[in-house]
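A single protein chain has been removed from this complex, and every other one stays in its place.
In order of appearance the chains are A and B, and numbering begins at 1 in each one.
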Amino acid sequence: MSYDSNWEVVIGLEIHCQLATKSKIFSGSSTAYGAEPNTQANAVDLAMPGVLPVFNKEALRLAVKFGLAVDAEIGMRSVFDRKNYFYPDSPKAYQITQMDHPIVGVGHMDIELENGETKRIGITRAHLEEDAGKSMHGAYHGMTGIDLNRAGTPLIEIVSEPDMSSAKEAVAYMRKIHSLVRYIEISDGNMQEGSFRCDANVSVRPKGQKELGTRAELKNINSFRFVEKAINIEIERQIDVIEDGGKVVQETRLYDADKNETRSMRSKEEANDYRYFPDPDLLPVVIDEAYVEAIRKELPELPEQKKQRYIKEFDLSSYDADVITSSRELADYFETVNAKCGDAKLAANWVTGELAARLNKEEIEITDSKVDAEAYAGLLLRIKDNTISGKIAKDVFEAMWQGEGSADEVIESKGLKQITDSSAIEAMVDEVIANNTNQFEELKGGKDKMMGFFVGQVMKASGGKANPGQVNQIMRKRLDA
Amino acid sequence: MSLDADAVKKIAYLARLKIDEADVPGYVNNLSNIIDLVEQMSAVDTEGVLPMSHPMDAVQRLREDKVTETNQREIFQAIAPKTEDGLYLVPQVIE
Partner (left out) sequence: MSDYHKKTIAELSALLQAGEVSSVELTQYFLDRIKSHDEKLNSFITVTDELALNAAKEADEKIKNGDAGPLTGVPIAHKDIFCTEGVRTSCGSKMLDNFISPYDATVVTKMKAAGVVMLGKTNMDEFAMGSSNETSYYGAVKNPWDTDTVPGGSSGGSASAVGARLAPAATGTDTGGSIRQPASMCGITGIKPTYGRVSRFGMIAFASSLDQAGPMAQSAEDCALLLNAMAGFDERDSTCIDKEVPDYTADLDKPLAGLRIGLPKEYFGEGLNAEVEKVIRGALGEYKKLGAELIDIELPNSGLSVPVYYVVAPAECSANLSRFDGVRYGYRCENPVDLMDLYTRSRGEGFGAEVKRRIMIGTYALSSGYYDAYYLKSQQLRHKISDDFKDAFEKVDVIMGPTAPDTAFKIGEKSDDPISMYLSDIYTIAVNLAGLPGMSVPAGFVNGMPVGLQITGNYFKESQLLNVAHQYQKNTDWHRAIPEDFS
């Protein structure tokens, strides 16, 4: 970041997370993504006259599950309210949400900072609400088209405390929440499809100032990359405004990824009086301890618990454990590999190393990996039993990724088996020494650097298949001779 | 008058109701009278009384998470003022 250290940044996030239900929060319409416009909008979703909402059981269960996963107070009696505003994607012209009595109260989420420290981010609340429809601008002879398929999709809005002090922290927090909701299977977290998006409240203040600066709300950011960029650009903008003697206005701003700028959304600001009141079509949602406890029992091992276990049980570094537990699928992958190859460190190195790099490069998820955990373990076993070197293993992995078969098949068909026969290696070493007598004299004379040269030459002569450890050993023997 | 013309216009705007200028005084008068009537409530002390938003002390019933609806777009859009390609059309929304 380019701003100087005289400024302090305060960020709070409101994350909207779509709950993985089959039907909508208040109607029996499907929530499946990608249907033809308005084919999944029934009378309730369209706010036809006289229709009424009935609350989806599963949405409640998933919201409570989230609350338990962030160690939050659960609202034993939560109430739905109407938030009034006119907008074409909001067919009732009010959104059913929860104001004073949300389903999830105060909780928290810990994030890992770059310096290795842990920071606790407060969660103020998380409430149930319905999503709006989608507006398609521009087309249709200058008119806007409205698709209400998404209207009524269940969401939880997770509101954080303004506890984050940089865009990086905000992203770390968002990633943690993202990973959690997928871990506990309350959401698919699909950001392209809008299942997981956030609003960021950003303000700046001179270092040491107690009171918060005026905040701007950045709306609907739907990727980790954009969150970081949007917040940083907004921080710069606010500092510029203040340094130029201006004042930051409390407003809603939209991040334009193409121009990498934020701009005021005055249209949404007009007459911002939502006139909340309890929805008389819905009754208070009352749950008991037994209900909550039953859901608590369903909770899987949470990422943080898993991470601590990996550190303890497998002696993994905090960093590796963090990376591996960043998604439930990755952790599952790791555990399968580890179970089969029996070497946690090796498994961790190769999962966070070669595999992660490959997934990253191809921009795919672990679930779409072209080499499954069983096959990957098969590769690591060959490293472990010295059949191949780590270097060769990379080539084998590449071949496996291209669909050329299992590790053993690739090693066999390409003849990549490591040469461990000492006499064969000795012969190669002697030949290399014979061909490079001058260099060997230099090495003997104390030029240790030449050791690398010889090992390299032998490896080259063996086509990379000689066991490098053995080559080293034999060279030492020749030197001492 | 408990409400003036500006207040009435602001409320009408919030409620998205176009009120002809000529009708404003009538609304000012009527709405003020209604507000005066409503103001009678302030005569009673309600300190500590729980608000009652529902006549019955019942709790919300829960619906099974099942898809029960089928596509009825054609039927719904047959009564719509303006649609195209399955979308409801409104004048350009500027964000």
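Convention: a contact is a pair of C-beta atoms (placed from the backbone, for glycine too) under 8 Å apart; a residue touches a chain by one contact, two chains touch by 3 or more.
In this text the structure is predicted, and so the values were computed from the model without any measurement.
From the options A:N84, A:N349 or A:S406, the residue with contact to the chain not on display is A:N84.
The chain omitted from view is touched by exactly one of A:M48, A:V249 or A:A339, namely A:M48.
Although one chain is not shown, part of chain A still touches it, namely residues 43, 46-55, 82, 84, 86, 88, 91-94, 144, 146, 273, 275-277, 279-283.
Seen across the whole complex, the unshown chain contacts chain B at 3, 7-8, 11-19, 23, 27, 30-31, 33-35, 37-42, 44, 46, 49-56, 58, 60-61, 63, 72, 75-76, 79-82, 88, 90-93.
The rule is short, and it goes like this: only the chains that are shown with their structure count from here on.
Across the complex, chain A meets chain B through its residues 21-23, 27-30, 36-43, 46, 48, 54-60, 80, 86, 88, 93, 135-138, 140, 142-148, 254, 265, 267-268, 271, 273, 275, 277-278, 280, 282-286. Of all residues in chain B, those touching chain A in their complex are 10, 13-14, 16, 53-54, 58-69, 71-73, 76-77, 82, 84-95.
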